[in-house]
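Removed: one protein chain of the complex. Kept in place: all other protein chains.
Lettered A, B and C in written order, each chain numbered from 1.
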Amino acid sequence: MVLKIFFPQCCNRAESGLLVGRWISGHDSAVVLAVIHYPFIPAQVKQYIQQMQAQSRVDLTVLGSWSLPKDGQEGMESFLRDLSTIFPQERWLQIRRQFGKTGFSCEVLSRDQICGKNPGEKAEKKKKKSEEDGGDAEREDEEKVIFVHYEQRKVMLSQLHPVEAQESGNGSEPNSELRQVFGTVARSQPLFVLDRYDDGPLRSTHWQSEGREASIVVELLKRASVPLGLLLGRMLSVWTWICSARILSVFPLRFLFSKLSTCVQLSYRTERLQTLGAPQAAPQAAAHMDFMRKANVLVSVLLDVSLGVLLMSWLYRDQNIAMLASNMVPAADRVAQKLEELLQWLMGAPAGLKMNRALDQVLGRFFLYHIHLWISYIHLMAPFIQGILWYGGLSACLGLTFALSLLSDMVALFTFHIYCFYVYGARLYCLKIYGLSSLWRLFRGKKWNVLRQRVDSCSYDLDQLFIGTLLFTILLFLLPTTALYYLVFTLLRLVVVLFQGVLHLSVDFINSFPLFAMALRICRPYRLAEGVKFRVLCEEPGTALHLLMEINPLKCSSVVQTYRTPTYSCYPRDSWVALVKKLFIGELIYPWRHKTTKSD
Amino acid sequence: MEDEAFSNISGKAISLDCQTHSSFCREFTVSSPKMSIGKVMVYTCSVWLLAYAVFFFTENTAVLSSAILITLTGMMLHIHFVKVDHESLLVIGSLGIQVSSSYASGREVTTFIEMSRIKDIVINEAVYLNQIIYYLCVLLKEPSEPNVVSSVVPLFQSSKPRLNCLAKVYESCQEILSKCQ
Amino acid sequence: MGPDGAPSQSVPWRKVLWEWQPFPDNYVDQRFLEELRRNEGIRQYRYWAVVKEAGFVGQQLSCVAIFITLWLYMEQGLLAPETLFWTSLTCALLGYGLYQALTSQTESCSDHRTHLADSQSAALFLSFTFGFSPVLKTLTESVSTDTVYAMSALMLLAHLVSFPYAHPSPPGSLSLNAALFASVCLASRLPGALHTFAMLTCALLVFALWPCLLQRIRANAPGQFTGVCVGVCVGGVGGLGSQSLGGAVLLSLALVSVTLICPLLLVRLQRHKDNIHGPWDEAEIREDLSRFLH
């Protein structure tokens, strides 16, 4: 078997002492966490380890001894060997580093050997139990050792992905060796609190934190954030109470709210903020996910609000609002005028198409009347537009997303006439298509069998055939006219839907993008680890194999995938083919979000 | 530490570098031939000629500058995402297997597979485009059900060595794996 | 199976697989293909019988020609719509009487359509056509005349191709619909709404009701059937001839080839028929098995 020793890089140059760490059962590997230096009182070491064990829930043990001989420190050999009797273990590691050499040498002693006291052994050799009676050097079984050097701080802080939910939740160890190593280092954080400059009874070497001053600032900030959080939480609870208590769930209101994207965004934001106040999840892995989710939400909300404030500061400067408002009515007028021109064009012979004149005139007049209605409505509204914009602009202080949602709603309201045209056109067209398809079946002497969901042949009566053909002919010759109207208004509608879709997409992007996780991935790549990679360090003949363990950071795409905040998806809910098919048969299309398609 | 010459499935020369770090740690590196200057020249020239032809008819200088831009970005993308310079396989007994491929730009993609997830290393046959090739792959298992192959990780995917090269790698991998069982 | 050498002729070969036989696997016996039969159950056609059947096709062709002739007259204003309408109505009544007479000769009341239902249908036809004729009149206004002609020609051809010549009563959906579509197209080119109405009534008579009557004649009075067919053909050629001579020549050529030449070809080519039958043929189920189900 090969013995793997995970050795922290910071202990490479530590003075001689005791190795403290943990044996990983089942994998034949040891994780070295710290070196406790001489001089020490063994009883104190034992007590300290027990204390640490209780704190960190890692079964810490003394793994062996570490010696980096300096000048005038010969004769350590026998002393180190004696230590093994003080700390009785199954196996005792004696790791030694010659001064000026890069490689380590390691000697593994089993318990019986320690009792047998066989001082003449060479390093890198493990004597089998059978060796005692024979003393035959030929029968030794070569035990191989791999030193895996790791950077203690990075390993401690990093989180292996995919995050396993059950990891150390119920005390059962994960199967993977690396996960165990990572878990051990992360959990033995209390061990690293002991400072080199502490005047305690023990001195040790391990990863040292950057200093206490920074942590004091952090602590103060934490203290300060508590009342702020409380205040926010109170306000949030009042708001949710208003939301739930009012008669919002009456049918017309609820329907309206589900269609207005501002209200949807409001409820979404409330829900997200509520998760911020939720209690911390207990197990470690879940805690990590929870923390990341909260941090993501917080950061994206902050970003959103700051962008919103930026927008607001632009809006309320230099009479920008008044300018917008004064431009809006002429714009609407211009749109209406263009539409009128379009209709006049359609009522002639558009693009040389042969339309049925009578039907063409009827439809054109109908739509013209509609535009007239719309224009009078806009002019009625004109004095209030500036006020609406001014108050609407205030919503930007809640965040850019609110402003965008409001914009989307306003666009929907201002283009209501286009929507109406579209609906009339689509209904008429749909009716025509439906009638034509069934009459075409009659034309061929077939009929649709509803029960068997297929087309059956059928013999019709003479009068049925006659009337059916008559209607078929009429519908067929009227179809181009209807289809043209439908096509033009559908294109208009699609432009509006596209604009709203872009707005919704950007809102969704701001809502769901895991900004915090992304920043973490860029600034501290080791925090989110996908795995590890090994590099072979320079090898000297005669010493054990040295590997350097580095952390393989998570790919950006998987960062987004893992930490994306679930939102109401506003992507087109049917595929492009389905959309085109719907357009062809004249079904109505909507840009609205659908609560049922919630993506997790 | 020897460097041997083999060929890949389309007959191009590749070299296998087998480095023994210790008795249970070996590294195999398959290096593909470097990108030939001639090929680059041919592609570049064809794009530029095309651009010049378009320019001749449209007399728009934007065409020429965009052609230059396209060749440059195309080359960058090619060496960064497509062209694999060498692929290596690091087998560490009782710890795991590390697969890495480095692109011509120096980008390196590394994956480490732990020993507890490895079921075996095998040579398999597959239909690839219009031919049948041998390839080396790592069979993975789920720790919960050790007898089922849950997925397959093919090795040396871009260099695609032939059987004799694969056999060499396979034999020494099996040697290490059997030693560290 | 057995050795590949020469088979001993002492044992006769049998066409069985379950018995070991001293012949090689690829042995070919005298009796190879002896169960092959050719042209089993073939029908022999007689020329004049085929011509008589083909007369129906010629007659239908002439019907289309007559309809086109009437339309030409209408378009040129040579025929008043009232005249056409009243003539059609009279013809329809006469035809109905004849139909009833032929029915009462053989089966009395196996047909469950009453006179009331018939008159209801007639009223429906007339009222719908009359109501829709102004709409139909403006329907193809903006469509160019060439398109209308091409569409009508195509539809009339479809009518001729898909007409169920074996059982023309009731007329097949597709053929009738195509003919009606064509007549609506043509009728909408006429100068007035009343013209359209009269033309559609005429189309109904020619394409929907006439085949029913003709079928009845063919079934009950085969002797007169030939005469009627010849009469219709002559009428078609004559009518078309009064408008365009070239059309009449073309029509008569088509009639000759359909009624005389095609049957001749069929009878002649009959001799070259070579149908192979044998035990490998898929057996046919000739019984009516639906009685077990219904």
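Here is the rule we go by: contacts are C-beta pairs under 8 Å (C-beta built on N, C-alpha and C of every residue); 3 or more make two chains touch, one makes a residue touch a chain.
Rule of thumb we're sticking to: contacts and distances are computed from a predicted model.
Student: Per UniProt, what's the omitted chain called: "Gustatory receptor", "DNA replication complex GINS protein SLD5", "Exosome complex component RRP41" or "phosphatidylinositol N-acetylglucosaminyltransferase"?
Tutor: Matching "Gustatory receptor", "DNA replication complex GINS protein SLD5", "Exosome complex component RRP41" or "phosphatidylinositol N-acetylglucosaminyltransferase" to the record, the invisible chain is "phosphatidylinositol N-acetylglucosaminyltransferase".
Student: As a test of the contact rule: which chains in view would the missing one touch?
Tutor: Per the touch rule above, the missing chain touches B, C.
Student: Return the single residue from B:Ser10, B:Ser36 or B:Thr61 that touches the missing chain.
Tutor: B:Ser10
Student: From the list C:Ala166, C:Leu269 or C:Ile285, which touches the chain that is not on show?
Tutor: Residue touching the absent chain, from the options given: C:Ile285.
Student: Just checking the interface: what residues of subunit B touch the absent partner chain?
Tutor: 7, 9-11, 120-127, 130-135, 137, 139, 149, 152, 154, 162-163, 170, 174
Student: May I ask you to list the residues on subunit C that touch the chain which is not drawn?
Tutor: Spelled out for subunit C, the touching residues are 1, 4, 15-19, 24-26, 28, 32-33, 35-36, 275-276, 278-287, 289, 292-293.
Assume only the chains that are shown with their structure count from here on.
Student: In angstrom, rounded to a whole number, how far apart do the mean CA points of subunit B and subunit C lie?
Tutor: Chain centres of subunit B and subunit C, defined by C-alpha means, are spaced 71 Å apart.
Student: Report, in whole Å, the distance between the mean C-alpha point of subunit A and the mean C-alpha point of subunit B.
Tutor: A distance of 31 Å separates the two centres.
Student: Spell out the residues on subunit C that touch subunit A in their complex, using ranges where they run on.
Tutor: On the subunit C side, the touching residues are 121, 124-125, 128-129, 132, 135-136, 138-144, 170-174, 176-177, 180-181, 184-185, 204, 208.
Student: Going by the contact rule set out above, which residues of subunit A touch subunit B in the complex?
Tutor: Subunit A reaches subunit B through residues 1-2, 4, 27-28, 144, 146, 148, 175-178, 531-534, 536, 539, 545, 547, 552.
Student: In the complex, go through subunit A and note every residue touching subunit C.
Tutor: 349, 354-358, 442-445, 459-463, 465-470, 472-474, 477-478
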